[in-house]
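The block underneath contains the structure these notes are about, expressed in structure tokens.
With one protein chain held back, the other chains of the complex are shown just where they sit.
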Amino acid sequence: MGNYDETLKDIEATMGSVPGYMKALTEDVLMQEWPLMKKYVFGESIIPAKYREMIGLAVAANTRCPYCTMFHTGAAQLNGATDEEIQEIYFLASFTGRWSSMLFAQQYDMEKFAEEFHAVGAHLSK
Amino acid sequence: MGNYDETLKDIEATMGSVPGYMKALTEDVLMQEWPLMKKYVFGESIIPAKYREMIGLAVAANTRCPYCTMFHTGAAQLNGATDEEIQEIYFLASFTGRWSSMLFAQQYDMEKFAEEFHAVGAHLSK
Amino acid sequence: MGNYDETLKDIEATMGSVPGYMKALTEDVLMQEWPLMKKYVFGESIIPAKYREMIGLAVAANTRCPYCTMFHTGAAQLNGATDEEIQEIYFLASFTGRWSSMLFAQQYDMEKFAEEFHAVGAHLSK
Amino acid sequence: MGNYDETLKDIEATMGSVPGYMKALTEDVLMQEWPLMKKYVFGESIIPAKYREMIGLAVAANTRCPYCTMFHTGAAQLNGATDEEIQEIYFLASFTGRWSSMLFAQQYDMEKFAEEFHAVGAHLSK
Amino acid sequence: MGNYDETLKDIEATMGSVPGYMKALTEDVLMQEWPLMKKYVFGESIIPAKYREMIGLAVAANTRCPYCTMFHTGAAQLNGATDEEIQEIYFLASFTGRWSSMLFAQQYDMEKFAEEFHAVGAHLSK
Partner (left out) sequence: MGNYDETLKDIEATMGSVPGYMKALTEDVLMQEWPLMKKYVFGESIIPAKYREMIGLAVAANTRCPYCTMFHTGAAQLNGATDEEIQEIYFLASFTGRWSSMLFAQQYDMEKFAEEFHAVGAHLSK
């Protein structure tokens, strides 16, 4: 693992200060988590930052996490997400869970689901 | 607490035998849980058995629990739930969660929600 | 899809006004969601309104959604749910999840669960 | 609402056949859900299809839904998601939930969180 | 089941008074739940009280339950949990869920997972 003081300095340089919920973590946990947050919140990866944050918002709406909905909405906007894009997330956040509930309620056979799913793929590839 | 052997006998008399997942619990836990299961699965309470089981199915579909969807679907049918009623649960199981996700994604103000909700109540009571 | 303005008018006629969390949705989403809410909250289906709302309350207590517990409790009461019925939901809301956790903690064999479950059904049908 | 037979024909034209889990729904539910699925799975919206499906995969991984992880992974690939993009989702799917758990475990003060979050925004906008 | 008045007296003797959320439950539910709470919160079992409460805190952080994070943090501290132990829970609360999300996102084959897991066990036992 790295150096805790360097981690704190890097957070401060990136975020302006070290939030209390980061200081509250053990040193080893923060040292391991920070590089991932630095890259996947403040840096670049294959998926553009705007979409990463919209993914985060949709997940947050499903885990019913008020910290996370605030964080990802704000970060999405800082990365250029428009009101129209955020508005689409309102629905997309509910889309997977609604079908999941409708499928579990049916105790739908997994193999039948897979077969039907692959048949759709084959149909679309024609 | 009661007597463990009496609990086992009562389960056997009610269910035909004691399922492995009940035998696996500590004695005190089974003694406390069984009377609630006896009443709320096999007995009578204010809410009719059929609706109790349909409630269970909707919850199970949200907690993504295959044991529970099997149990509550079967128990609902034993208590007279029709295919049409079960079919409505497919949707109802998804209804609360979809709006929950759409509200959390909006970080919707709780006080505004409460105000609007009470206004609907007042409107309906006119 | 239908007409957005007609949807807004229909919501207003039914609920007294259009809540902010509905206006915040995209037009197509609201047009598709509203007829389901109109029927399954304000209208009639096979499952009586009172039980539909108690199902919603039990689900809401499991998804830990404060908007939804407020909504479904109030709507259940508007549809005639008594304090005693609501009180039973406090328990029923916890019933499925507690056994789900106890079964998952045991990594209980799904096939054994199914066998035992069907044996109970056979026992009860004697 | 629309016409059920037209809905079935439209599904068949789009997907090749009507999956069993759609036929199992009540007519009104399928008529309302299908136009949203048609647009947000098979059609165009503001968020590109590839990202919509990656959002779905991240949500599915959090709701622990095997139907949904299969569906959204396959649909993401059909829409051009590369292995590298999917691989990033493995992490992003875990990113929001891990911080959510670390914040809830701390009972972190929501107002302090909001203040610190807005300070980061101000810092980044300098 | 036992006697409701005795249950209330026992709660009062143990906790000082009967919290409103206990009074709100049906008599039979409280009579069955209380002995389990008495033993597993205020009494002794095989797992030491301090660890039972830290388990509760980790679960509470995953179910995003503010009542429960307050309860289990306070109860852990009353039973001697140090700040350093609680701090470790911040991470441990996030540990299981993060890998769960990364595995579900991969649709990882359960049998392959089991094989690999048992191989690790064999390696460690050498």
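Lettered A, B, C, D and E in written order, each chain numbered from 1.
Criterion: a residue touches a chain if its C-beta (ideal position, glycine included) is under 8 Å from a C-beta of that chain, and two chains touch if they have at least 3 such contacts.
Here the structure is a predicted model, which is why all the values come from computation and not from measurement.
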Visible chains in contact with the missing one: A, B, C, D, E
Hidden partner interface residues of subunit B, rising order: 24-26, 29, 63-65
Absent-chain interface as seen on subunit C, which is shown: 57-58, 60-62, 64-66, 69-70, 73, 89-91, 93-94, 97-102, 104-107
Interface with the unshown chain - residue positions in subunit A: 1, 28-29, 32-33, 35-36, 39
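To be clear about the criterion, only the chains that are shown with their structure count from here on.
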Joint neighbours of subunit E and subunit B, given as chain labels: A, C, D
Same or different contact residues where subunit E meets its copy subunit A, judged by the half mark: different
Copy-to-copy rotation for subunit B and subunit C - C-alpha atoms, rounded to a multiple of 5°: 180
Euclidean distance of C-alpha centroids - subunit B vs subunit D, Å: 27
Set of subunit D residues in contact with two or more other chains: 24-25, 29, 33, 36, 58, 60, 62-66, 70, 89, 91, 93, 97-100, 102, 104, 106
Pairwise touch network: line, ring, star, complete, or other: complete
